[in-house]
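Only a single protein chain was left out; the remaining protein chains are all shown in position.
So that you can tell them apart, the chains are marked A, B and C in the order they are listed, and the count of residues begins at 1 in each.
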């Protein structure tokens, strides 16, 4: 694994913890679904943790991200806490969005997360606009726009990349290529080359192993710093994999991908395992250290789930509140 | 000038005549506007004739084209006649669209012209769909999608190019780069490279001098033949210029382009003059031959204008006809 | 009669029409092997092949545009739009292009296209996957709009839509995909613009669309226990709208409630209520009452979502008040 600029032990352990937090969050969310305690469906981020964490560890709190339908990972990585997140997933008043958004619209304004989006590609304009604001207002905040390989089919991406390039906006387009959009392989829905598309608009584009959190983080640190200096926009394609189905209800997947393929990624390419191995082989942490981190996170998650299950729903009088801002 | 595969005299003279027909049509249309005889505004094609004619001469009647707000040139080049065209521009019942479409929606189903479009980029899906039909129905028709440089900013282009490339559709995207979209230079609204954008989707792309009708035609013949054999899609960027304002009412243009620039294109780069010179220097036609062709066209145009001016408007009972097909 | 689900009914309609007419094809996201997320199209790609059941990238404006062009040139596309909410992405292709082509060409070009999509909330899918946007489409001349309310209706209306020479938007109710209803074996079509009187009555007319037809039927059951006789009518298509049938019933019962799952304001209930008020005014005891969904984005929280949509109890309660002459507004 490549060593990034974040080379002190605290930062390493924080990166590990953040990835573990995402995995634990998703395991709990999946459990809530399977036990019929969560309303609706949700899309698991498990397997892609190194992407969200590698990137978000390169960001400041005031930097912005826009997220997707598969958004829990971005939300956790940008600093959200479990309690408000689980409350949101369960439609409770104490959720980040008072239960009105749910999994597909979870946003965390306090940490610069402008929200998940249930329209594939729907946040590409928003991210670019946040970068536009930063430039107009003279802050040096950077915005990262997360989206999937499938979303590269949306014309909006090319419209906003054109403007971001013309106006040199501080935005980074982060394409998480997990090989699938719903039940279809990327190769069947994306002609040519994804990075070449960005390059054709004059945008510097990179491809990186999305399972290698240090590689992702090192690249992100470099590009975020450059974007902050006005050298953006940039494009990153991150090669990764989702372990679960498209959503929690997508159980029989063999008609579109093999169990062997899934096993290969889980066994040989898991970003948390790979990073754990690195930490141990470099003598940064012992297996026990890491176990302790994970155990702490599990407890925190269980407590948050219990809290959220017991928390109250918004009052019915809320139904027509927040349609319009005062 | 490059010699294309259409090397016999008749075809040369036909190419000349088709370009002259477009120019004459536009001069008359402009006159109708200036004399307040034409309802609304219209966008002149003058200066770009080699594009429409060079391409359409490579097409069969059953091949399809989709056109733009600047569509008279495509319409004439694809085989339309003046009478129905002028009737349409004047909103008369005998127009191609019974006066219901006007300049911006003129279509000529009988010659495979699926229509001008007042939504910039609005016909990119339609053209790609016509190519889809040809493939599904097993005809070997090819479709050409005409659009301007400004239209490359529309995301729809990238959506349909992706599908055309994935499905190997017999469609040719013909980008007429006349240097401007409305009152803005192309460089200010198009980042990177237009042809590279097509190439990024795996589409073979070419750039050609849009004032050289033989070069345009030679390239088109090659690509149309290949598209017919299933080797498409293709992309062509044609470098050209519009002589008039964005529309007939755009008279004071110096804030966005100089008179010198306009003069340079008119004097040194006129596609009709350049081709006339070629025909004469190659001994294919004399100045008198060409004068005679143009004179004949002028007479035809005057007669068509007179006819259209005298023709009747659709009956008011037509207003709610054709909302739905039977 | 055999009973099949709405899913199966749509599947059958498509299969029958695709067998009958080789120019019919399906285009959309995950329509082939996956048979759509709702599994409505399962088996079709096996019978008709990937050239007629065409998986697309996630590019709704693009594939809708392709369908429009295909429809103009000799084929009959059935566009699969996974969620009705995505209509907002394709409005230009649907409303500026498909809807106007026949008219703008003076009748020379046709766009025989079917857009299959859905409507309906209470699936905990939140604001961008729960909308009922049929009123928007109905406002645009050149489009027809069908709202099947059962498996039977879904099959008959789909077959009619495919044979229609105009762009037709069909909204299926997501919650009804697994619901069974009697559907005859053989071929049948349901004509557009002919309302269905599900139940005759004389005290009040309940006009329901799509998901709200059953809500009205259930409300009628409740009312029957109170001795109130409700007539229940399903317009089936809102463009064309069988105004005559609705007005006739209104004149008979002199009281009308219009129930629809779209937002109430500037919605379907306003149109239908207006027509009834215009044409049956002097026969009415009270103005036609609108009951649409609340004018709020659909909230995720179950505690909130369920109260945004009309319910049988709510409709019955309003009906009771109308019959008793207690409508507060009408003061």
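Following the convention adopted for this analysis, contacts are C-beta pairs under 8 Å (C-beta built on N, C-alpha and C of every residue); 3 or more make two chains touch, one makes a residue touch a chain.
Everything numeric in this text was worked out from a predicted model, so none of it was measured.
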**Message:** By the document's own contact criterion, which visible chains does the hidden chain reach in the full complex?
**Reply:** A, B, C
**Item:** Of A:251, A:310 or A:326, the one touching the omitted chain in the full complex
**Value:** A:326
**Fill in**
Considering the complete complex, of B:119, B:137, B:284 or B:325, the missing chain is touched by B:119
**Asked** Given the contact definition stated above, which residue among C:32, C:245 or C:288 touches the chain not shown here?
**Response** C:288
**Message:** For the chain not shown, which residue from A:99, A:148, A:210 or A:245 touches it across the whole complex?
**Reply:** A:99
**Item:** Residue numbers in subunit B that touch the chain omitted from display
**Value:** 39-41, 91-92, 97-102, 104-105, 117-122, 150-151, 153-155, 181-184, 188-190, 255-256, 313-314, 316, 318-320, 323
**Message:** Residue by residue, what part of subunit A touches the chain that was omitted?
**Reply:** 64, 66, 95-101, 105, 107, 109, 114-115, 117, 119, 122-137, 143, 155-156, 159-160, 162-163, 166-167, 321-326
**Asked** Mind pulling the subunit C residues that touch the left-out chain?
**Response** 85-89, 91-92, 94-96, 99-100, 103-104, 126-128, 135-136, 138-142, 238-239, 262-263, 265-271, 273-274, 277-279, 281-282, 284, 286-290, 295-297, 299-300, 329-331
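Please note the rule applied: only the chains that are shown with their structure count from here on.
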**Complete:** In terms of mean CA position, the chain most removed from subunit C is B
**Prompt:** Which whole number of Å gives the spacing of the CA centres of subunit B and subunit C?
**Reply:** 41
**Request:** Indicate the whole-number Å distance between the mean C-alpha point of subunit A and the mean C-alpha point of subunit C.
**Result:** 37
**Prompt:** Whole-Å distance, subunit A centre to subunit B centre, using C-alpha means?
**Reply:** 46
**Request:** Mark out which residues of subunit A touch at least two other chains, giving numbers and ranges.
**Result:** 153-155, 188-190
**Asked** In subunit C, which residues are in touch with two or more of the other chains?
**Response** 56-57, 59, 61-62
